[in-house]
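Note that this complex is displayed minus one protein chain, with the remaining chains in position.
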Amino acid sequence: MQTKTQILERVKLNKPVLIEGLPGIGNVGRVAAGYLISELKMKKFAELYSHHFLPLVMLQEDGTASLLKCEFYYQKQNNLIILTGDTQSISPEGHYEVCEVILDLAEKMGVKEIITLGGFAEGKQVDEPRVVGAVNDKSLLKKYGKYGIDFGKEHPVGTVVGASGLLLGLGRSRGMDGLCLMGETFGLPLMTDPKAADRVLHVLSKVLGIKLDLTKLEKTIKGMEDRIRTTDKIHKSILEQIPKQGKEDQTGYIG
Amino acid sequence: MQTKTQILERVKLNKPVLIEGLPGIGNVGRVAAGYLISELKMKKFAELYSHHFLPLVMLQEDGTASLLKCEFYYQKQNNLIILTGDTQSISPEGHYEVCEVILDLAEKMGVKEIITLGGFAEGKQVDEPRVVGAVNDKSLLKKYGKYGIDFGKEHPVGTVVGASGLLLGLGRSRGMDGLCLMGETFGLPLMTDPKAADRVLHVLSKVLGIKLDLTKLEKTIKGMEDRIRTTDKIHKSILEQIPKQGKEDQTGYIG
Amino acid sequence: MQTKTQILERVKLNKPVLIEGLPGIGNVGRVAAGYLISELKMKKFAELYSHHFLPLVMLQEDGTASLLKCEFYYQKQNNLIILTGDTQSISPEGHYEVCEVILDLAEKMGVKEIITLGGFAEGKQVDEPRVVGAVNDKSLLKKYGKYGIDFGKEHPVGTVVGASGLLLGLGRSRGMDGLCLMGETFGLPLMTDPKAADRVLHVLSKVLGIKLDLTKLEKTIKGMEDRIRTTDKIHKSILEQIPKQGKEDQTGYIG
Partner (left out) sequence: MQTKTQILERVKLNKPVLIEGLPGIGNVGRVAAGYLISELKMKKFAELYSHHFLPLVMLQEDGTASLLKCEFYYQKQNNLIILTGDTQSISPEGHYEVCEVILDLAEKMGVKEIITLGGFAEGKQVDEPRVVGAVNDKSLLKKYGKYGIDFGKEHPVGTVVGASGLLLGLGRSRGMDGLCLMGETFGLPLMTDPKAADRVLHVLSKVLGIKLDLTKLEKTIKGMEDRIRTTDKIHKSILEQIPKQGKEDQTGYIG
């Protein structure tokens, strides 16, 4: 098997925005993406499989088993594509390959703007989580400057590991603008942080100009808990394989 | 060397069922497969070699050495193919590749149904081993519902690692139905569990509609012990390389 | 993504000398290369990207994020190309691939001579750092014999790991002469050693016949500190993945 997308429905959109929320620290990106899909009643149109995912199937509660995958959802009204899924690549080379395959599909769909969602580990209790941002071109700072995103120098984020980072870097060379939104969180493994996801969604809804009712977020996360628990274990294994960074200042990020 | 099958005998079967029993926890799958081959007097018709196996040869007692391999056996009467062997892949990507090559051969042979056998580690003494099941399509639950297989939510299995899992997941996209039967076992490394294998074979004989005399199982296992001891060591090395999952709840599975 | 160079400006040089200074112990090579680029007002003409680099983007202080890369600079006056960058490959195979792609570009530019810069870890305080040298052909010992380089047997360097070594070894088979200059340094991780860089630049300027004002070196290093801090963390992760050598005699080298 190679890394490949499987199209479930042919969809035409007009320069859609691609939003990525895959498993990561505090599950911020994934939970935010899941909530958007549910609130905006988005529809799945493609799946991505890769030999760079863990070699296993996940068991659902009904006794069915399926390969690990990423999923693409769309909504015509707001011209949105959301990418979420069970896992990220387990090898460094695989990360690059998976992101290129994601961008191949995005390019075909006419995507010119990517927003990646994640958490960044603060290493301590966070009462009012900041949303730290990064862009893949200096000119975008002005565009995204009015939404309360922290682009400053005070935050401890030095690198963005995984899809949230690579989609920005690799997207640039395809002429795609990119914004990464990272919600501040404690960063304990296997602990979903609804508060950070709430903050990220709050900023995102303003960036997209979409009204979003965030009151059901905690309830929705509860409904995702079973699946999250299983993929958390998978994600934890992956995290353990990626070289630690910034250990000395108690931070780190993957999303 | 690539991963490849070597055909020893051209065989024609009529939509045979493929049964997989490779090394894994408690050696449940492998021992069950070995007993079937012996009891049904099945004949080897193909071998599979891969650069994703450990880079070594195994010494037989007579002083001969041979590459690690998987083996395919057939029996015309019951339209069966059994896949067993010395090892599984030692890399995650290799697992996907080896399973695709297995399915390439299965597809050529007209296989439409796969049954994978294994054990799942309970982490404690098991007196009456359950047989936990998973299918690769919801519609199959009814078909396999009458054989005492535990498809419920009470068991602790969240993922199926290796060939027993991937053959189901990858087989689905080739239109093959898949059932995984996992015998409950303690899960200590290097400890073959005949009782779990007995339970799995008991269920399997009912699923296949084959009469199977299980009285000779323990004796047969004794005869396989030498070869099992060597491949156990190999398998242990592989297990150590695969990211642990579910450590906190003392379970895990590979088969 | 494959390993590939991206040409920013078509440049014609006359048998230029390629000087490599990538991250390594004491940051000797990288700091020396950075100083040369700054002092000789060199201009960037190409970048190199690879899926063998860590799967992440680095955040600059202004909030922009970019892929890890190597960079090629040139100066017509002295017929020089300098290769520096954020990182080296994180896998052994990747090291070979990245170096071959570097040499592909070097060959197209007409490079016949390579000088690689780095540090070697002495494992203790060094007051007057030696510059140890290695060549990729015996006949070069005479050519480089008059610059105070230690080609003798007394130093503890047994191997040169990474680009500084492979460019010499792989360059040989393309008919390129190669010299490696290694400044003696303590070898603590995450500690830039200006004194060793000074010594290496001192020798290098004599080899190249270029006048070089070294008084601003410490100040320039201060200006690089922010970027160095981030890539130091990255480089440390890589170092941890490369098998240790010569641990017993407290030495080791990568550059």
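Order of writing sets the labels: A, B and C. Residues in every chain begin at 1.
Criterion: contacts are C-beta pairs under 8 Å (C-beta built on N, C-alpha and C of every residue); 3 or more make two chains touch, one makes a residue touch a chain.
All of these numbers come straight from a predicted model, not from anything done at the bench.
Of the chains displayed, those contacted by the omitted chain across the entire assembly are B, C.
From the set B:Gly63, B:Gly175 or B:Gly209, the residue in touch with the chain omitted from the display is B:Gly63, counting the whole complex.
Of the listed residues C:Leu117, C:Leu168 or C:Ile228, the one in contact with the hidden chain in the full complex is C:Leu168.
Note that of B:Ile90, B:Leu103, B:Leu140 or B:Leu170, the residue touching the chain absent from this view is B:Ile90. For chain C, the residues touching the chain absent from view are 89, 92-93, 95-97, 100, 133-138, 141, 151-153, 157-162, 165-166, 168-170, 172-173, 178, 180, 243-246. Contact between chain B and the unshown chain involves residues 1, 6, 51-59, 61-67, 90-91, 94, 229-230, 233-234, 237-238, 240-241.
Keep in mind that, in the parts below, only the chains that are shown with their structure count from here on.
In this structure chain A contacts its sequence twin chain B using mostly different residue numbers, the overlap staying below half.
Per-chain Cα centroids separate chain B from chain C by 51 Å. Among the residues of chain B, none is found touching two or more other chains.
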